[in-house]
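Pasting in a structure now, in structure tokens, and then I'll have a few things to ask.
Removed: one protein chain of the complex. Kept in place: all other protein chains.
We just call them A, B and C in the order they show up, numbering each chain from 1.
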Amino acid sequence: MPLSPEQQAEIDDQRSNPQQTLRAVSEGLEARLYTAEPVLDHGFVRVIDYMGDDAAICQAARVSYGRGTKSVSNDEGLIRYLMRHWHSTPFEMCEIKLHVKLPIFVARQWIRHRTANVNEYSARYSILDREFYIPAPEHLAAQSTTNNQGRGDTLTGAEAERVLEILKTDAGRAYDSYETMISQDGQAGLARELARMNLPANIYTQWYWKTDLHNLLHFLRLRADAHAQYEIRAYADVICEMVRDWVPAAYRAFEDYRLGGATLSSTALDCIRRMLNGEEVTQETSGMSKGEWREFRAAIAPTE
Amino acid sequence: MPLSPEQQAEIDDQRSNPQQTLRAVSEGLEARLYTAEPVLDHGFVRVIDYMGDDAAICQAARVSYGRGTKSVSNDEGLIRYLMRHWHSTPFEMCEIKLHVKLPIFVARQWIRHRTANVNEYSARYSILDREFYIPAPEHLAAQSTTNNQGRGDTLTGAEAERVLEILKTDAGRAYDSYETMISQDGQAGLARELARMNLPANIYTQWYWKTDLHNLLHFLRLRADAHAQYEIRAYADVICEMVRDWVPAAYRAFEDYRLGGATLSSTALDCIRRMLNGEEVTQETSGMSKGEWREFRAAIAPTE
Amino acid sequence: MPLSPEQQAEIDDQRSNPQQTLRAVSEGLEARLYTAEPVLDHGFVRVIDYMGDDAAICQAARVSYGRGTKSVSNDEGLIRYLMRHWHSTPFEMCEIKLHVKLPIFVARQWIRHRTANVNEYSARYSILDREFYIPAPEHLAAQSTTNNQGRGDTLTGAEAERVLEILKTDAGRAYDSYETMISQDGQAGLARELARMNLPANIYTQWYWKTDLHNLLHFLRLRADAHAQYEIRAYADVICEMVRDWVPAAYRAFEDYRLGGATLSSTALDCIRRMLNGEEVTQETSGMSKGEWREFRAAIAPTE
Partner (left out) sequence: MPLSPEQQAEIDDQRSNPQQTLRAVSEGLEARLYTAEPVLDHGFVRVIDYMGDDAAICQAARVSYGRGTKSVSNDEGLIRYLMRHWHSTPFEMCEIKLHVKLPIFVARQWIRHRTANVNEYSARYSILDREFYIPAPEHLAAQSTTNNQGRGDTLTGAEAERVLEILKTDAGRAYDSYETMISQDGQAGLARELARMNLPANIYTQWYWKTDLHNLLHFLRLRADAHAQYEIRAYADVICEMVRDWVPAAYRAFEDYRLGGATLSSTALDCIRRMLNGEEVTQETSGMSKGEWREFRAAIAPTE
């Protein structure tokens, strides 16, 4: 349960006081504002503010086209055209600000997306809470035996229990030590900026994270992907739902062209031509490496 | 008169339809939304959307400080502290989107500020209007005789008349040629993307320009400065007024620390120490070059 | 002929003085250093400096993989893997600095690529040369009748002659006026920063432009594309040759995955599955708009 009664009371207060604005309003996102969406065992994502909607994307695009716009007759069609042709600037005209609570090892992946604004809780200045991410048993995955950067089957039985026990015990002990070191009870107390170095990467931090829709979709394409680590994907999945409610037409185009789409190489396109021509193409005759061929087959495989 | 009746009608329509929102609202900027503020002879700036207010800056800063915040007792003091210590990330949490109509030579300076989102009217796609910037007589400045990158006195008399005549005639002729070349009346018509190359840099273009408050203040510090070219400064001055109404506390801090402040070198600080000690310091004994000394004297000169 | 004897002498001098370095060296690019490659009628591109080579891309990628790297056996395979999976950071480890002379209307498109460093010739500070881009007759294209943002057939006969005459005459006159206005012969002389506004967008400017390989390839994908305006494509094509000599393996991967590749939507991938299954798919049954269908057919059409 990620929210304390105080936090819930603050959210209720923020949600009870609508004001008038002349700005573009997204009804779908207003309904979500401030509410914390739980992620993992103690994390959350909540929308703090936003700018723009589907119409704002089109409005910006039409500035470019001026009086000349006529080929694209409606907003959804225009948004699909922009997405298909990688016209990213109109999507940059929408902005969102999220409050996220997340484990530090997830934060370290997340921060690699540089085109965003961040204010993170400072462990130099303040004391971190005793909250650690402990995976649910169904996410306790073994190391993949075929892919260095991947997960295999789920651990079970005694091995799973031992891992959970280790994670809990070590986190608790590290936090006990942290408290012992910073305590000013009968001693000077170690500087917070030093004591935090004893805390493991599954401790929770939080930040305000603000980005534009183009960069957000790029983040989601990479982090809602099956190859992303499960823990960051859990956040990306929740944000996808928010984007769907915020800019529904843009999200539909994103699903079709990015999440469900694939970039095929010149070699791959040539293989498709040969296959449509009736030729039997194999990895050996494809001109692709084994890895590429496997990915190519997956891209055009029947989806159940 | 920069606005057509159609444009004014559209603005009136946008301003007549307030909606409810749970987001932070800046009353000062709501009063300005959509209204075009005239700049130069045919240009304008108008606010299309915004995100955040003074409180949002503090809210983001307090995420960083967590429960530890107590040293800065109020919002204005916190904002001054952040500005003084170059803590830029909380200011990045506010965003603004402007619609600007401006001459191309101004646009070329403006676009050098890279951390912004832009959708510009496309002269590949659409036809530019017959609108050119012609300086008002009081801004018809001579080349400075002491500074390559500066203006001297205002031109007067026959020379001023001749310059205005040239600018008007050449612009008109260039636009006539543009129309002649793209005309599809009895001929194929040159491609718009080619014909535009005949148009001079004082023709007006327009764009949507979106940036965060930190980068906007950086833009304003450079472009509202006395050394900036008058024509871009005219836009910066108008935007300063908008920022003042949007985030009054941030703007006051900006005025004190940036617009009215100065960065002094180690050498300059040392001169101040010597002068406060009663020493008579001259350029020769200051350790500064002539240019530096002149700038230093100006920074600490009495202001009338 | 874009280079003056003085410029050629400077290049010869720079090329005659090799020094020792312990850095990675790209033989292919060393052979090109400083030499100006002509583009359009008066423009050029020349490499001023560079950092890194194909091996530097792999070296950076292997920092990430540490001792765990074993799945990708050689450098070319690793580079293909990185390109295929949009791992952009290793490509960012290479950097190039170009000196480019180009018409202002091309510069205005170019500068929209924000992740780059630029120092442009200042027409506030200095006087521009009398050099204008006048298209070669074979690039004097008519406006497309089907695509607002495109070219149709080449203009011919009297219409072509008239257009060339207009472009030359107007440019000459605008430059004469520029000289008249800034002249300090018997008059004060208009400020350079003002007088330049009379010059058309086909006048040449120049800049130093520095970017990393990832962003350069993104630039090339958009600007070496058939939909880019011919004039900027002419620069992109020349830079492609430079990149080929600089990082041959990366360039080959770029050609296969980006220049020759295509991003297919979920809908398009589904159509391919249906077609491979023997179904006759038409635009009507495809789920695509007419425009999408046309682009899809082009992507999988036989290439001659």
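Convention: a residue touches a chain if its C-beta (ideal position, glycine included) is under 8 Å from a C-beta of that chain, and two chains touch if they have at least 3 such contacts.
Model, not experiment: these values are computed from the prediction.
Put simply, the hidden chain is in touch with A, B, C once you look at the whole complex. Residue C:A61 is the one among C:A36, C:A61 or C:L216 that touches the chain not shown. One of A:L3, A:M181, A:L259 or A:A299 touches the chain omitted from the figure, and that residue is A:M181. Counting over the whole complex, chain B has residues 65, 68, 70-71, 77, 80-81, 84, 86, 147-148, 222, 255-257, 259-270, 272-273, 275-276, 289, 291-292, 295, 299-303 touching the chain that is not drawn.
Residues touching the missing chain, restricted to chain C, are 14-15, 17-25, 30, 33-34, 48-52, 56, 59-61, 63-69, 89-90, 92-93, 95, 97, 99, 117-122, 125-127, 206-208, 210, 212 (touch as defined at the top).
Residues of chain A that touch the chain left out of view are 103-105, 108, 111-112, 114-115, 118, 122, 124-126, 133, 135, 140-144, 148-153, 155, 159, 162-163, 166-167, 170-171, 173-174, 177, 180-182, 184, 187-194, 196-202, 229.
The rule we apply is simple: only the chains that are shown with their structure count from here on.
Arrangement of the chains shown, judged by which pairs touch: all-to-all, with no pair of chains left without contact. Centre-to-centre, using mean CA coordinates, chain A is 33 Å away from chain C. Look at where the CA atoms of chain A average out and do the same for chain B: the two points lie 35 Å apart. Here the CA centre of chain B is 29 Å from the CA centre of chain C.
Residues of chain B in contact with two or more other chains: 118, 122, 125-126.
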